[in-house]
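Only a part of the assembly is drawn; its chains keep their places, and the rest are absent.
Just so it is clear, A, B and C label the chains in written order, and each chain counts residues from 1 on its own.
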């Protein structure tokens, strides 16, 4: 069953997938006997809709980001726990076989100590008027970073500009500082001629480029690096590039299966509420950093 | 005639270009009858060597950046003016036919109002121990920006990290603010698996990618953009991509010819001392921004 | 309604598209009140199935190639004409917006006189045991060529080899000669590490590369060429490369719409039976050229 306030979307469903019930009233779904609800709505509506669904004892999968604030996310998590329901967030990239290949390389030590990460997610559009480009695009990169490294940034700085719409940043550069001197730079933009979806992870043993737009070479492992023997003498290593074969399964399919399996088994999904909260915590800090134009400790945003 | 303290380099010249005189004493050149001197030395030695050359009435071409400080650059400019000598800096990219093609597109209005620029200049190495990556690589991008737009940034912010050598930043992100809300982001790094040399200029009419590593498609003009009619409604334009043919001449050759012609005619070269000073002004502000971790007005650095 | 002898496929449809009727008996469809039938079956079964459908007064869309021989195609065309039914072949690329952009460039004279075409359609697999790589892949390129230039080759030569399966060529090079000295070379292969889908059209005024695997740069127009002024003095022209924007619509969708519209209006579809026959004529000549190892006039194969 699908609920939408937009009649034309419901009409399209009626033509193309006539076996799906449609309604303009969200409560028709909540009052039905479905087990789980998927919420794809403006970010600021996530909290209210998810809360209603949980209060009607539905398992919930919310599109990213989980909520528009840390406080909202914490409340949803608490509510789901009380009522023993699944709360999941649509961090689709955590289900990408490419991201999981990269995570394996990070976690088995192949890359050595990680120096830094450069993430880029840019192209022309789609401009949104309800949230800025950080809340729109950066959830993907932040969720990938947290998933890859299993740790959360300690400090966030932001440089952003609003070129097209007043007060809605459309280009942003985020600098994240993690423990152990690891840093990450995230560049998100709605205003760029090319579609770039790239994450570069730089370790002292190997470096990896993950390019989501290149299906046949998504993960490229560069066995190269620089070593300081006796400061300031630097030497360089140049080895082979390896492009592992990735058995591709559509990440969205895996995400949906995880939701269904979690409902069936009661086990938490990979992208559970806590995972969604961790990303919102970074986004909220980034928003504050943007507004104050200073570095923000991510802990600051938590009471 | 070539002067170098390193005997092995002189020996190599003796074998391969036996008609060139060599010496370990810089003053042998200054006391000879050559008209002009080219200085390729550590940045901190630029000022002293250039000053000596000017004092010996030689025209001078100094490798980029012109000097290690604004004060040094100003003194050299004054000295050259007094003695009626050519002072030039090796901003090679200002002589690149690709950069000049891009400049033409900017200046004839083809790109419309410029929103922002993204510059990337990264690869593995070469690490230097006398200067950080900003002073090593950013002079290229800053000189390109100043040359393209004919204006200097008003404020600079820097995010940089020293991963390999202590206290010598090897990765840096610079944010520059210009008049008319134009911004530029420069990413320079000695620690990256790929060689990237790319400048993306985003105008409201067209966008351009200048990729210096792709000889057959150095300049790509994207006739696309987004327009806000009635905020918040954004519409998109998608047109053709054009790759102009560029008659290639080696930029270094053109730079050297400009130096020789300037000596012959007395006309200032394109990359004259003032141009070199403008770049050093930005670099000095960037260094201050890095040390203080705050935004620096470029005017601050000038007395 | 879908008919298939494979029960597992029907089961999958029953799960995923439960509103579609399924059957193992093709005649259930022919005896139903549907207007048109789409035949996706082994090539050697095309003729028999299409004929039965026409005899049951169904309009017919057959997957490429139309039939396994010229005689079969001619019979189907005649039958459809007699019964006033639509006969169409699934030459999907004739509906590709990129191919149509290229066709426009050819037909409005932008490319000048066409010297030759180089077509490549290679990757690993899918090996078939019922037909060789020529009958499997070359129908696409032949149909594109005929559609682009509106003329049929006069002579065909083939060089092919069977590496994996005995007697079933898996790599083939076809040389086609057209009127006015235009030539085309088609390379098809099931045994290649990369997926290549490229057609290069070389005119005396401009040259075009159509790369079906590069969604953002499918058509690249090179304004370059060579001119002979006084033999043997050759001069070269080098101009811009232009990548037109293509409004993409899925070719398969357009193909299906053409079938439906033809049924509704009675007007012949773009890829009608005659078009299908022209391609089969070339394939049959190519098969003969392969077997005899000599050049074959395409007219030879027609009685």
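Simple rule for what comes next: a residue touches a chain if its C-beta (ideal position, glycine included) is under 8 Å from a C-beta of that chain, and two chains touch if they have at least 3 such contacts.
The model shown is predicted, which means the values in this text are computed figures rather than measured ones.
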item	value
Subunit number of the complete homomer, 3 shown here	4
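Operating definition for what follows: only the chains that are shown with their structure count from here on.
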item	value
Copies chain A and chain C - rotation angle from C-alpha fit, nearest 5 degrees	180
Whole-Å gap between the CA centroids of chain A and chain C	42
Complex contacts: residues of chain A adjacent to chain B	115-116, 118, 124-127, 129, 157, 159, 161, 163-166, 168, 171, 173, 175, 181, 183, 185, 187, 190-194, 200, 202, 207-209, 220, 222, 224-226, 228, 231-232, 234, 236, 293, 295
Chain C - residues contacting chain B, complex	217, 223-224, 238-245
Residues on chain A engaged by chain C in the complex (per definition of touch)	18-19, 194-195, 216
